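Note sheet for the following structure.
All protein chains but one are shown at their positions in the complex.
What follows is subunit A.
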């Protein structure tokens, strides 16, 4: 079961594929071909940047790949799927030996997405970052400001504490 919201219908992504001669081919097979390339590079680099719709589509495929791979490299289905989705064969080793143990105890999904700011004048398409959690790169948002000592946060924190202690006693809040 995926741990993040997905669209009910897949994006078709048909126009950006190119013809079979100079691209990945049009239609569903070309779309899937393109997805394998994105998943492949995500597993290799652990953080990639690209058009939002492509990243969002590839995110689901990556999550499913990781979930199926969690059955282990002895599992026929898992190996078959990994063999199709990872065109660089050294990544199959990384998938089973590095990534599957990393996400073994995760209760959240294994990927994260960030929407990048639009540069003036901007187009209609958003650019996004797709990354695997627990990657070795520095965080996307550096040095997040610590607001825990601001007045409103202190008040909210204490209000929460009061609420919790009150509800533990059983007194109505």
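Heads up, the rule we're going with is that contacts are C-beta pairs under 8 Å (C-beta built on N, C-alpha and C of every residue); 3 or more make two chains touch, one makes a residue touch a chain; residues count from 1.
Methods note: contacts and distances are computed from a predicted model.
Name of the non-displayed chain as stated in its UniProt record, restricted to "CENP-T/Histone H4 histone fold domain-containing protein", "BING4 C-terminal domain-containing protein", "Putative heat shock protein" or "Large ribosomal subunit protein bL19m": "Large ribosomal subunit protein bL19m". Touch with the chain omitted from the figure is made, among A:68, A:113 or A:129, by A:68.
Interface with the hidden chain, as seen from subunit A, comprises residues 1-2, 6, 8-10, 28-29, 32, 57, 60-61, 64-65, 68, 81, 84-85, 167.
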